[in-house]
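The complex appears here without one of its protein chains, the remainder shown in place.
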Amino acid sequence: MTVAVKTFGRIGEAAAALSAERGARFFGGGTILMRMVNEADPDVATIVRSTDPALARLAVSSGRIELGAGATMAAILAERDLAFLHPVARTIGGPAIREAATIGGNLFAHSPYGDFATALLALDAIVAIAGGFGQREQPIEEFLAGRDRGGRQLVTGVSFRRPAADSFRFVKVARIRPKGVAVLSIAAQLPLASGRISGARIAYGAMDRAPVRAKAAERALEGRTLDAAGVAPAVAVAAEGAAPVDDAIASAWWRREILPVHLRRLLLGAGA
Amino acid sequence: MLEFRKDIFADERDDNLKEVGRPTQRQDILGHVTGASAFYDDHRFAGLLHLKILRSPHAHARIRSIDDAAAQRAPGVKRIIRAADVPVNLNTLLSLIQFGKDDEPSLASDVVRYKGEPILGIVATSERSAREALALVRVSYDPLPAVFDVEEALKPGAVSVNATYPKNTFEYYGKYDHQKLRYGDVDSAFGQCDVIVEDRYQMSPIEHAPTETNGSIAVPDTNGRFVVYTSTQALFFSLDTAAKINAMPSNQLHFIGGTVGGGFGGKVDTLTEPLAILAARLTGAPVRYRLSRHEEMQFGSPRGAERIYVKDGAMRDGRIVARKVTAYFDSGAYTRLSSYAAVKCAAHIPGPYTIPNVYGDVYCVFTNRTPATAMRGFGVTALDFALECQMDKLATAIGMDPIEFRILNAYRDGDMKAHRREAKNCALIECCQVAAEKANWPIREEYRRMSSRRGAASAPHASARPEAPRRQPAPAPVQQRIPYDRAGEPPAPDAPPPRPPAPPPAGSSHGATRFSSVFGTRRR
Amino acid sequence: MRTPVQFSLNGEEVAAFVEGGANLLDALRETVGDLTVKGGCWQGTCGTCTVLIDGAPRLACITLAETCAGRSIETVAGLRRGPDLHPLQTAFIEHFAAQCGYCTPGMLMAAKALLDRKPSPTREEVVEAIGGNICRCTGYEPIIEAILAASRAGDRRSA
Partner (left out) sequence: MAKHRGRGVAAINYPIGMNLGGDPSQALVHSNPSGKFTVALSSIDLGQGMKSVTRQICAETLGVPIEDVYVDTADSDTGPHCMGSFASRGTHRVGNAVMAAAREARAVMMEAAAEELEVDAGDLETDGRGNIRVKGAPQKSISVKDVAVAAQFRQGKTISGRGIFLVPLSDVDPETGEMSPATCYAHACLIAEVEVDDETGEVAVLKMTSAYELGRALNPKLVEQQLVGGAWMGMSHALYETPEPYYPDTRNGPRDFNEYLMPGPGDICPHDITVLERPAPDGPFGAKGPGEMCANPVLPAIANAIFNAVGVRVNELPITPEKVLRALKAKNGAPASRFR
């Protein structure tokens, strides 16, 4: 029995087809889905695609940024106005993977994958979803928390406010260079008000089943300066809220041990 | 960057050659860069069928029942291959050289002994159909306790893994559960040496990870023969193994290979050919059996893990006088080639050094994991890791430069090795000297002058022997038991100087030399 | 159910009927018959099956074949122009950049994708370009040297 491939011009039609069938899976870039298909995964009976140009849209302004879920890592790397996201996109697989891998797919990638989703979490992104009941929006934190419970929802895009210049930082720690799966990744948005942090957003990848916020560290940074003394309290509580697991890449113990080190290096600018 | 030192050993070589020694281009390179090189899977046949294998999810279990009725009715399925279909369903690879007993089935019938052990095969019109049909097979198991640690497996009352070797050890010479090496008298040497360093080393299993996975295509040929395109590293080894398992005369098999996408030892086990041939016989069609990457990673036989204990005794002047090694090879559930590696390991003790008292016990142990097999450096890589870490710890303990320490103890032409053969054609000292020079690692003049060759100013126990090293920290006191990496405090300099070596007695049979003294003898 | 797909392979129009969900690697090898593309994992993790689609490097094993309709696909079979080897092929030969040869087609295509876009890359860019391609034999160094040499050869020609 082969897989049925259904291609739709409109996102809405694709979303309807997706929710209509249990064995239906949406085709983003194929980096996750095609492996399942190659392995004859019984959970995949139908591949739903959409050729809707809106999916690949990159709407970049000085204020809000809207990225279609179908935009690839390569497309982001080609967009000069998204330079602050290039260090993130460049860590996703090798060049060939980046030509295929999409933002939408990364939102569904399981730990230790999903580094771009980690960045989006630190950017307080809003996820646009087309379900059986039409369009809706959801804060990314909520989306990631409910991701594995949620039904077959179709993410159409993400949007977020452009971070202040030089306020966004990202580091991915991997064993293998240049292409390595994350031991952990840290994304941080560090807005400065007269030299002091206000409203920091810090997200961890590979520190739980999905990317998680480092709220304790965020609180500890509030009103602090980015120097050794200023970041110390945040580093001290770095691991709060993190629940890493043992996998083939690294043990939970090691991930937990080096998380504060890499957070400190990132905050002090010694990272990446 | 690669450089030659033609000046060294120049007098032993005739460099007046025309083709040998030239950087001639590879004969196969044009095919490689154009993609034209034909690997086993680059041959196409009309009506090719695909074989996929149902594997055990348990490390150790009794198979209660197998229900493949639904799979048989699944679309595309041409044939199901069960244990009963395998003509000779028990084999061991080295039976080809009369070493060891048949202990491994091609398809498990009653008991599975490792996670991933083949149970049943499905031949279908596409790999996908075969995979889908596999999902329909229902096997009920009674899980059994499993053992995963080599030393646990040797304890009394441990779970018995392999019915052929119920004590979980390979049987050597019909009477021993391990391979022995006995030379000199380590115990009295340990009693008289200045420094003892002991440690435990654990190797990891390692996957060969060739970019081309194991596989083969068996094609029915004219006159009842079968042409087999294969990724094997050993053509006749695989041919004879396949012939035995299929109870076929070997001349009914025509194996074609020779262009292989990496092996490193992982393509000796003949994992796919016997069942591909059986499937082709049972269906009359060409059949491909190709391991998936996941199968290759987890079930395609890794380099086995070894656990090695080493105890070394040395004198303050740097001479190692005793080395005792106990090694356990984790063979997994079946023998494959580990029994051979254990003997090779015993032969390698004590490494490239002349040590008058050597003791070795090497065990080939069965556990409930993927059967191990050969890999680059088989039987030696792990021992070298253990011994060369020991050498570093000994040098630290004695307070000697690690390269000078190796040169001092390195075997020289004419020395007697622990397996009682004379060392010849040695070159360890010269390698150490050149590496030190290239790395700007300072070693003293007398060590730069030493040589592997007979007669040269070489033997540390001879008059040319350097005086005890001056390097910090100072030598360890007599009989100090040293936890490896902490050097001893300044010594109590009251240790009697070691006795001069006894003169070499006449070589006994096999040129063996009797060792009358702890310090042994060195031929000159 | 089979679907017709038509695309350009190394400049030639080809048409193939592919199974639903078929990947491009199987389509090229089993249906079209281009055996120069090798498969290493069918998981998208080794780069062995790297081909160029509209000039961009892609992993054929995780590319849905029917998404290639109307696209232009390059494999190592199209690298050589008649008897003349591509500078990358020449450089791989001169630098002994292949041993078993199984990863070589994918390496060459990954390198071509780089040089087509950036004729004179830095060593870091070369490393990045082959970052997704596994080689178990060479230790990568000869491959990196070969690609850098090919780019220098390109400079000489354009100069």
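Order of writing sets the chain letters: A, B and C. Residues in each chain are counted from 1.
Just so we're on the same page, a residue touches a chain if its C-beta (ideal position, glycine included) is under 8 Å from a C-beta of that chain, and two chains touch if they have at least 3 such contacts.
What you see is a predicted model, and the numbers here were worked out from it, not measured in a lab.
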| item | value |
| --- | --- |
| Visible chains in contact with the missing one | A, B, C |
| Touching residue (missing chain; options B:Arg113, B:Arg369 or B:Arg412) | B:Arg369 |
| Residue, one of B:Tyr165, B:Tyr183 or B:Tyr289, that touches the chain absent here | B:Tyr183 |
| Of A:His110, A:Arg161, A:Arg175 or A:Arg219, the residue in touch with the unshown chain | A:Arg175 |
| Contact footprint on subunit C, counting only the chain that is left out | 40-41, 43, 45-46, 96, 99-101, 126-128, 130-131, 134, 136-144 |
| Subunit A residues touching the omitted chain (full complex) | 175-181, 246-251, 253-254, 257-258, 261-262, 265, 270 |
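Simple rule for what comes next: only the chains that are shown with their structure count from here on.
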| item | value |
| --- | --- |
| Pair exhibiting more inter-chain C-beta contacts, A-B or B-C | B-C |
| Per Cα centroids, the chain farthest from subunit A | B |
| Distance from subunit C to subunit A - Cα centre to Cα centre, in angstrom | 29 |
| Residues of subunit C whose C-beta touches two or more other chains | 19, 42-43 |
| Where subunit A touches two or more other chains at once, by residue number | 2, 39 |
| Touching residues on subunit B, where the partner in the complex is subunit A | 75, 127-129, 131-132, 135, 292, 294 |
| Residues of subunit C defined as touching subunit A within the complex | 1, 3, 19-23, 42-44, 47, 50, 53, 56-59, 61-64, 66-67, 110, 113-114, 127-133 |
| Contact set on subunit B toward subunit C in their complex | 25-26, 28-39, 41-42, 44, 126, 128, 208-213, 259-262, 264, 292-294 |
